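Scroll down for the structure; my scribbles are underneath it.
What you see is the complex with one protein chain gone and the rest in place.
Our next item is chain A:
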Amino acid sequence: MNWISDWALPKIQGLFRREVPENLWHKCSSCEQMVFHKDLERNLHVCPHCGFHNRIGAEARIDITLDEGWQKIELPKAPADPLRFRDQRKYGDRLREAQLKTGMDDAIMVAHGAIEGRAAVVAAFEFSFQGGSMGAGVGEGLVAAARLAVLQDAPLIVFPASGGARMQEGAVSLMQMPRSVIATRMVKEAGLPVIIVLLDPTTGGVTASFAMLGDIQIAEPGALIGFAGARVIEQTVREKLPEGFQRAEYLLEHGILDMVVHRQEMKPTLARLLSLLREPQILAEPAPLALASPNA
């Protein structure tokens, strides 16, 4: 034993331990490979080994979708806890807790900005806020986003990630289904595109309303999308569900989606779609010369 092993080594190790804390590494929940956090972030939270798309929050979503300089808008206040609902706890308490945890008023964030220079209004769900469930607050957010899109003559792009309607608001929550459908109609009637990008997971009353009514329907790879939960279906029909049931790829094959798009490709894809839907004429490439065909 000398001063090196007694004193210096633990010190040095301590230094390293501090510099490399546990949370700098992320274990992929799909392939279980370790990913350095910075690499994961750079890869937009998609596992570089297996392509698994980790969930990301509303603000991060908007940030990777809109060009720099986007602005979040204040959403109209909805009546909180209209039913004074309580299960094992008061809904009001749950709501306040979610607000504290996420720093958001409700499960949706609305922003306006541009996608590769083309104006757009984006509404993104925050799944960590009460499972992204849709109550009056989220409904207000969607209607506000639609109004803003019309006002700005901009397309509306919604990124739902939601367990469905918010039970704690009862029929008030149910009424957000027609309200959100009206939101999509408002945008469409103004001649503007509605693009829905379904994220993991989108189920229940959210899929059964605005989230299925985009002009273009996109989903991220592997996203769980459906109406009834897999457990409920299994218990009802007493059958084992097929592999990949209710996943984005399954929905594409079943005619519900236009495309499944990797997160890295999402922004360029949205930009291209907006260009094709909104810019009728761009400078044409010269047409190929007519090849002289002998019998033409």
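Quick note on the criterion: a contact is a pair of C-beta atoms (placed from the backbone, for glycine too) under 8 Å apart; a residue touches a chain by one contact, two chains touch by 3 or more; residues count from 1.
Definition applied: contacts and distances are computed from a predicted model.
Remark: of the listed names "Acetyl-coenzyme A carboxylase carboxyl transferase subunit alpha", "Lipid II isoglutaminyl synthase (glutamine-hydrolyzing) subunit GatD", "3-isopropylmalate dehydratase small subunit" or "Branched-chain amino acid transport system permease protein", the one matching the undisplayed chain in UniProt is "Acetyl-coenzyme A carboxylase carboxyl transferase subunit alpha".
When the whole complex is considered, the residue among A:34, A:171 or A:283 that touches the unshown chain is A:283.
Of the candidate positions A:38, A:84 or A:254, contact with the hidden chain is made by A:254. Only one of A:132, A:193 or A:226 touches the chain withheld from this view, namely A:193. The set of chain A residues touching the chain not shown comprises 188, 191, 193, 212, 215-217, 252-259, 269, 272-273, 275-285, 287-291, 293-296.
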